[in-house]
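Only one protein chain is missing from this complex, and each of the others stays in its spot.
Up next, subunit A:
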Amino acid sequence: MTKSIHALSLAGAFALSISTVLTLPAEAAKKERCYGVSLKGQNDCKAGAGTTCAGSSKVDYQGDAWTYVDAGTCKKIKLPAQSDGMRRNGSLKPLSRDPA
């Protein structure tokens, strides 16, 4: 008897997880790499063989470090200006500002 109850919850949980993932709009899952927006030590990583570069950026908003953000939002991220007053924006390509 116990077993059939568990069978039900197992099957229900399994089916629910699948129906949830199938109804997610594909767009919601899309991410883009955004350069120049990561806080120090919190960047994501493309993880080439033998590297662990996630979390390796040395300064805030390092230009060649990136973070995954929702697609279409990278350039809109608000960032503080640089010390010389120049504006900071996120970029889909690596930047030369804020070097490591």
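Keep this in mind: contacts are C-beta pairs under 8 Å (C-beta built on N, C-alpha and C of every residue); 3 or more make two chains touch, one makes a residue touch a chain; residues count from 1.
Basically, contacts and distances are computed from a predicted model.
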Among "TIGR02587 family membrane protein", "High-affinity branched-chain amino acid ABC transporter permease LivM", "Sarcosine oxidase subunit alpha" or "Putative DNA-binding domain-containing protein", UniProt-listed name of the chain not shown: "Putative DNA-binding domain-containing protein"
For subunit A, residues in touch with the removed chain: 3, 6-22, 24, 31, 41-42, 44-47, 49-56, 68
